[in-house]
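See below for the structure under consideration.
Of the protein chains in this complex, all but one are displayed in their positions.
Let's look at subunit A:
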């Protein structure tokens, strides 16, 4: 069965009509308390839609201390008249109008393109408040040439440009610098959403950068192809955004991360278009310029067209899951799987807290969602094998390829697992894990309704440090929450989501109920910063794929030497001497 995908052509519609302005995802989809007092998931877009999850509320009560009577609802409507007045630049407006591309100064259009999805941005929106600066103007280029004209107009009139794709960034990358006194034109790329051509001989496709992930995969699938790039945000994030943030997809083991998929790219900078003259699998021509475009986070120019490697759709997809007696065993197993280079398309190892959270998300009576424990035969797992439910962990697997190689891979993986005390826990559990991927993002809004702030963040770390880092960071979160005066139990959990030869990507989830804390956002930020400090101290990176934005700029000097920062700055200085792309991301 193919993973669920929402059947909606995002590009044909104005996103405002479809998406929430003050929360994650589709208007009709959310976790909500029903009249019987259980949490259900609304709408009809996802497998979970319309189902009740009776265990979820008790889990939220006991794990984070929510109380259904202690609510903190968002404002129903936002008063757009309070929005900061736009700073407009007549000359620029005139030049842009002449190109024929669409321009909007509508308040709602500006609001929804003024932010990404960090906790602090959402918290502000829910209160109905605004940052001091929001985009003054939105422009909608239709193709590469429009962008060339747009950038030169911006240079002529000294206008600040901020490109936006899906707006799913979680690093404050889209936030307008408060001290920007020029007109800020946010460049909405989503009208540039065509697959320009496909070259099946060379397995390449040239695609406009504004295309949204789910549209791209659907259009390619119609041709029997795929990119295989599936970040968890793929329903809403864009190709240009992936390149600009160095995104990573769940199935990178088979298809690679965005930098592996990218064969050719065009970026329009104030100095002109930056691109290579050929589309080859590899080239030795000095430092690789693609590496400067990848991860540029909108600071150097606008990515307009991207040529990606594509693959034939896989013949066969199989899910799987493995239980381990504890997290350390799981990590050792993943490490060996990485060593043997037999990792399935995706392999994710949940810690015990997440394992239990997964249980709590079990909907009432549904075949595929039947309880994990039922599937496993509780007795067998906990008694005979001696697994302790308070330590046990689960890994979910997704195999892709032709039937023979998938079967082979499964065999090897389960053999390695057995060596590390792991035991297959069935296909359904694996499938269920991956299905929850898309709906989990909706849960934060539900928490926010009940005085809970939560966020996820990630890092990459060498294998020998994985288990220590996970433990220390989770401990640090607990300690810091105490320091911040959190009075309820803190949720602090992690999972390993990617494996490499030399290390892994680890995701942390953090949430706490803020009742009694004067400034929940600052308390939250203090905790996240403490956690990031701990990550760096433990030999982890500033980020595996979310990027730096403005949220983690403070850690750049610890991440690269002054010479490194100077290099980044000097490239910026050359390509964009007047700081047209003035979003202020990565370095100051």
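What we mean here is this: contacts are C-beta pairs under 8 Å (C-beta built on N, C-alpha and C of every residue); 3 or more make two chains touch, one makes a residue touch a chain; residues count from 1.
The working rule: contacts and distances are computed from a predicted model.
Choosing from "DNA-directed RNA polymerases I and III subunit RPAC2", "Protein pelota homolog", "Ras-related protein Rab-8A" or "Phospholipid/glycerol acyltransferase domain-containing protein", the protein name stored in UniProt for the chain missing from the display reads "Phospholipid/glycerol acyltransferase domain-containing protein". The chain not shown here is touched by just one of A:469, A:491 or A:548, and that residue is A:469. From the options A:223, A:536 or A:587, the residue with contact to the chain not on display is A:536.
Of the residues in subunit A, those that touch the hidden partner chain are 326, 328, 464-465, 468-469, 471-472, 475-476, 536-539, 558.
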